[in-house]
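Input: one structure, supplied below.
With one protein chain held back, the other chains of the complex are shown just where they sit.
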Amino acid sequence: MSAREDVQRSYADPYLAGVALGLVLLASFVIAGRGLGASGAFATAAATTVRSVAPRVASTNSFLASHLDAGGLLRDWLVVEILGVMIGAWCSAALAGRLGVRVERGPHAGVSPRLWAAGAGGAVMGAGAVLARGCTSGQALTGGALLSVGAWLFIAAAFGAAYVVAYLTRGSWT
Amino acid sequence: MTDTRSFVRGLGAAAAVLGTLAFVVGAPVRPPHTGRDTVVSAATRDALDERAIEQISASQLARWIRDGKAGLRVLDLRDSSAFETKHVPSAESFALTGLVTVLPKPGETLVLYSDDDLRDAQATAWLAGVGHARVHVVRGGMSAWMTEVLSPIVQGDSAKSVAALSRYFGGVPRLVSPDADPRVTSGARDDGSKEVLEFVARRGC
Partner (left out) sequence: MTAPLPLDVAGGTTPSLVVALGVGVAFGWCLERAGLGSAPKLMGQFTLRDMTVLKVMFSAIVTAMLGLFWLSWLGVVDLSRVAVPPTFIGPQIVGGVVFGAGMALAGLCPGTSCVAAATGRLDGLTVAAGFFAGVLVTGLAVPAMADFYESGTRGAFALPAALGVTQGTVTFVVVAGALTAFALSGRVERAMAARAARVRP
């Protein structure tokens, strides 16, 4: 228990982390003329996968085709950005002694149920992200800062649904 | 620890100040400058160099007004005495600095005119910067309205439609037959001409 408290104390102040994140987002707008994202990188990876197996399906599907115009996985802005996210996360964790192979879960949750929920939840998020043209990084953060109507609707809908489902499954986290 | 807290409090105060100032200022662009001799801002220079200013003809504006184009707003950027003397029907008079009150609305189309190309460019650059999606400038300004709409020289195939458009605004189209000397023009000689003259006299326009 006290080990967890130590970890909690070593996290950065959330407001400072948020402002820093906001400055990163601002820098992206100012230098590159676009904001952050995550789901787009996965969409490009999915489109690339479909293309390698069934090229005609990939080219005739408007969603997949729209993610294939970069000329290669590693030429896609969001794919490179997500690779950066993983590098940055690793560095921060390494410096803070937070690297470690484990399955994070609630105090009373088993490993197997956790992993099933993780996979299923991830898949459901994938469906939502395709419909919404983004996720918490691309729509909520980026679109939110740009005051996009669709982004703010997404924020309200996503947070609302998350609170409901979290309440229904509260045993897994508390 | 308390250093962090007071720093965070400071950030919060800064956000409150910047947010309140944003409300006061309204648009994230400084109001456009007036006068030719004022230093032209970077945004205007970019607009003049890079962005092509979307021009339309005076006749096109006339058709839009007559057809009741949805979301159309006509902005007259000349000084108020010029506006009082004569302006495009349905136009609103604005000084450059007054443009801050023109808020972007979905589906709107703004058409500007004046008698000064530089002022048109400054206004267009500023309005686009504030978020207006469709901003057009009347090529030739008020003088084009006078010659193209109020007293156009009509000839050939389009004669009827041009003349009808002109009369709609109380104008007097000048008919030229194909083999006539173009230097000699005559007033429209049909039933409506007397009414048109009276109409123009009544309305001024």
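Residue numbering begins at 1 within each chain, and the chains themselves are lettered A and B in the order written.
Here is the rule we go by: a contact is a pair of C-beta atoms (placed from the backbone, for glycine too) under 8 Å apart; a residue touches a chain by one contact, two chains touch by 3 or more.
Quick caveat, the model's predicted, so the values are computed rather than measured.
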Missing-chain contacts on chain B, rising order, are 12, 15-16, 18-20, 22-30, 41-43, 46, 103-106, 128-131
Chain A residues touching the omitted chain (full complex): 8, 11-12, 14-15, 17-36, 38-39, 42-43, 45-47, 49-50, 57, 60-64, 69-72, 75-78, 80-93, 96, 98-106, 114-115, 117-167, 169-170, 173-174
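As a working rule, only the chains that are shown with their structure count from here on.
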Using mean C-alpha positions as chain centres, tell me how far chain A is from chain B in Å, no decimals. 46
Footprint of chain A on chain B - complex, ascending: 4, 7-8, 11-12
Counting only contacts in the complex, chain A reaches chain B at residues 13, 15-16, 19
